[in-house]
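Here's the structure we're looking at; comments come further down.
A single protein chain has been omitted from the complex, and every remaining protein chain is retained in its original position.
Showing chain A:
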Amino acid sequence: MSEFTQLMVSGVFTGMLYALLALGFVVVVKGSGVINFSQGEVVVLGAFVVSWLLTDVGVPFWLGVPATVVVMMVVGAGIERFALRPLQNESMLALVMATIALGSIIRGLVPMIWGDGLRSIPSLIDQRRYEWFGISIPTITFWSAVMVLILLGAFGFFFSRSRLGLAMQAVSDDRVAAQSLGINIRLVNAVSWAMAGGIAALAGYVWGSLLGVDSRLVVLGALIFPVVILGGLESIVGAVIGGIAVGLVESLSAGYLNDDLGAGFSTVAPLIMLLLVLFVRPYGLFGRPEIERV
């Protein structure tokens, strides 16, 4: 029983970190409707930038992390400007293909700049674990989860209350209608990609601290999809619920099934969950259920 509780609790906390990964994806869907296959790679880039700033350049933490966020926002806006804007009148197939290409570019570029070795991120909080009632959680996971909750709240507020947030949702709903109401589509697209970049910087910092910075982190990109498919492609609440579900599936299968089914099953289990969700409820728990079955 105590093992089960431990697995559940750490699953929920890790789930918050998955929600952070998915948030960057959701922001792009909300702002431009593009299914972004490069978010995982952008997160890896963020992890490498933050690790390079903090260790090689020696910038202090309070400056290094915000600086990474700024750098990655510029990267995100640059991706939109130079890769996606030239395609803005093309089909969705072309846009999605462009994000796949971007993923491949970043996957090649990152080890060419920083090499193949494992890097680390100096941790702000010492590597302890919190112990409550016999359940232990690494400090970094705990505080990251708290940060994610605050961030998710802020984005939820932004999308439901602010003028720009509503404009972004309008664009993803219907580009032409939004444009004819005077919404600046280019601005909206650029802002959503910049936000995705900034979120990727934070996700890179958190996941890099947890797992070490290394190009194998790109597997996180594949784990975004179970989160957003379960939660609904453009729902922030969905990203939280989906993230927690993925965290639980991963943690429980790591605890109980890895020995029987082979090492690494816990990474694949969320992907199997993804297939099951697609079979049952393809638009997710919180997605817009207006699906055209044609």
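Please note the rule applied: a contact is a pair of C-beta atoms (placed from the backbone, for glycine too) under 8 Å apart; a residue touches a chain by one contact, two chains touch by 3 or more; residues count from 1.
In this section, contacts and distances are computed from a predicted model.
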Choose one: "Branched-chain amino acid transport system permease protein", "aminomethyltransferase", "cytochrome-c oxidase" or "ATP-dependent Lhr-like helicase". The correct choice is the protein name in UniProt for the chain not shown.
"Branched-chain amino acid transport system permease protein"
Missing-chain contact among A:Ile35, A:Leu149 or A:Leu285 belongs to A:Ile35
From A:Val237, A:Val268 or A:Leu285, the answer for touching the chain not displayed is A:Val268
Tell me which stretches of chain A touch the chain missing from the display.
35, 37, 83, 86-87, 90-94, 96-98, 100-109, 111-112, 116, 219, 222, 225-226, 229, 261-265, 267-268, 271-272, 274-275, 278-279, 282-283, 291-294
